[in-house]
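Missing here: one protein chain of the complex. Every other protein chain is in place.
Labels A and B are assigned to the chains in the order they are written; within every chain, residues are numbered from 1.
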Amino acid sequence: MELVQRARQGDYRALARLITLVENEEPEAVEALQELYPYTGKAQVIGITGPPGSGKSTLTDKLVKELRRDNKKVAIVAVDPTSPFTGGAILGDRIRMSDLNLDEGVYIRSMGTRGSLGGLSAATSAVIKILDACNFEYIIIETVGVGQSEIDIVKMADTTLVVMVPGLGDDIQAIKAGILEIGDLFIVNKADRDGANRVVYELKMMLELKSEKSAWEPPVLMAISDQNIGIKEIADKIKEHFNYLVESNYLEIKRRDRLEKEILSIVSMKIYQQIVRKIKREGKLKEYLDALMKKELDPYKLVKQIFAEMKDN
Amino acid sequence: MSENRIRVLVAKPGLDGHDRGAKVIARALRDAGMEVIYTGLRQTPEQIVAAAIQEDVDVVAMSLLSGAHNHLFPRVVELLKKKNAEDVLVIGGGIIPEEDIPYLKEKGISEIFTPGTYTGSVVEYIRNNIKRKL
Partner (left out) sequence: MLEKEKLQKIRKSEDNWEKETVQEALAKFKERQEAFSYKSDDFLLDRIYTPLALRNLDYERDIGFPGEYPFTRGVQPTMYRGKLWTMRQYAGFGTAEESNRRYKYLLEKGQTGLSVAFDLPTQIGYDSDDPFAEGEVGRVGVAIDSLADMEVLFKDIPLDKVSTSMTINAPAAILLAMYIVMAEKQGVRIEQLRGTIQNDILKEYAARGTYIFPPKPSMRLITNIFEYCSRNMPKWNSISVSGYHIREAGATAVQELAFTIANGIAYVEAAIKAGMDVDDFAGRISFFFNAHNDLLEEVAKFRAARKIWAKIMRERFEAKNPRSWKLRFHTQTAGSTLTAQQPDNNIVRVTIQTLAAVFGGTQSLHTNSRDEALALPSEESARLALRTQQIVAYESGITEIVDPLAGSYYIERLTLEIEERVNAYIKKIDAMGGAVRAIENGYIQKEIADSAYTYQKEIEAGKRIVVGVNKFQEEEETTMEGLLRVDPAVGEEQVKRLLKLKESRDNVAVQNKLADLRKAAQGEENLMPYILEAVRLYATEGEICNVLREVFGKYRPVEIL
């Protein structure tokens, strides 16, 4: 595919189009991804999550500038929620990264969650592959860590940063246990605010209590992003974590694991789509529902029947 | 099962800080089902075009009330052309005197929306004039 070649040569317009194909679930997307797959596997994928107002975008902005010192290419995927009612979204994370717009070694893409079943993590994982194959050495995925789907996205990262901030109300208590489990690095941002030390202390306490322990003990770091304080330490820890993953062989395990989940999810998605398409094509849904409502049929029998018909085809 | 969304970059070029219009438009486009990328204030034409390319938007919508439109709007069109992105629809809004509009249109800004415009007409204009097929 010409688009793939251009994208791999560093043409951002081609790269951007490829991502759109994936987001729109166009048939060409599959073809492109097939072509790109052999080139994947080199990038370090970094997930950044935290509540709204924790300063994730500013932190990302500063972190990218730090990572760029080694002249490595960085891509950022900023995910914002899509309105479930209108399907529209305002994607505003670029505002705090506008200095990066003109850096030729940085690519930023804003994505809406678009809310399709399982579609978001599938799309994100495909976007990561595209960026990886297009020679980005760091791929940062930024999301608001509130819902399950956001946590699912972050699980695609090799290294996950959880960003906290003092003074957002109930602080730590409010974090879902899930986030505590997925963090490889914890950042207490805006550390010049009152209460920063308390947040650090509480985080450390909770991490102590974690049941599963591994050789990597997630550090809790303080930062004041808008003054560029603490950013270098974060970048160093990110690199250190990647080395740990490689040396411990945990990276391979993690990625294998992820592939397994991904394959299963794609397969189930495919089956789901086929069945839905079949039902819609045959226009039998209404008929089925009538029968179910009248108790002429039960759901379990119906499902069996549908699967049997699928097999016959 | 393709699921296409119109993507719009709402941009504030120049130093002008009046963003009421830009924010209202951003919300209206969102409520019309579009994906809106908002750049925030003080963007140079170069930054706007870089964002438009990276985000693969269908539309660049600029708002400016400082009077620098004749300078900044055409510059964005020019740079898009340079990046082979002529298929991006460019529109503008703000305090723009009637007599400047022919010049701006000649320079490739497809439409100019002045004070009093309904957000609904902007939505409709975008839907009818997008250059790329969905």
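The rule is simple: contacts are C-beta pairs under 8 Å (C-beta built on N, C-alpha and C of every residue); 3 or more make two chains touch, one makes a residue touch a chain.
All values derive from a computational prediction rather than experimental measurement.
From the options A:Q44, A:T58 or A:T159, the residue with contact to the chain not on display is A:T58.
When you scan B:D16, B:E35 or B:E111 for touch with the missing chain, the hit is B:D16. One chain of the complex is left out; on chain B, the residues touching it are 14-20, 23-24, 26-28, 38, 40-42, 44, 66-68, 70-72, 95, 97-99, 114-116, 118-120.
Residues 52-53, 58, 61, 90, 92, 95-96, 167, 226-228 are the ones on chain A that touch the missing chain.
Going forward, only the chains that are shown with their structure count from here on.
Separating the centre of chain A from that of chain B, both taken as means of CA atoms, is a distance of 29 Å. Interface of chain B with chain A (complex): residues 1-5, 7, 26-27, 29-40, 43, 46-47, 50-51, 53-56, 83-85. By the touch rule above, chain A contacts chain B in their complex via residues 12-13, 16-17, 19-20, 23-27, 82-83, 86-92, 94-96, 98, 101-102, 107-110, 112, 114, 116, 119, 273.
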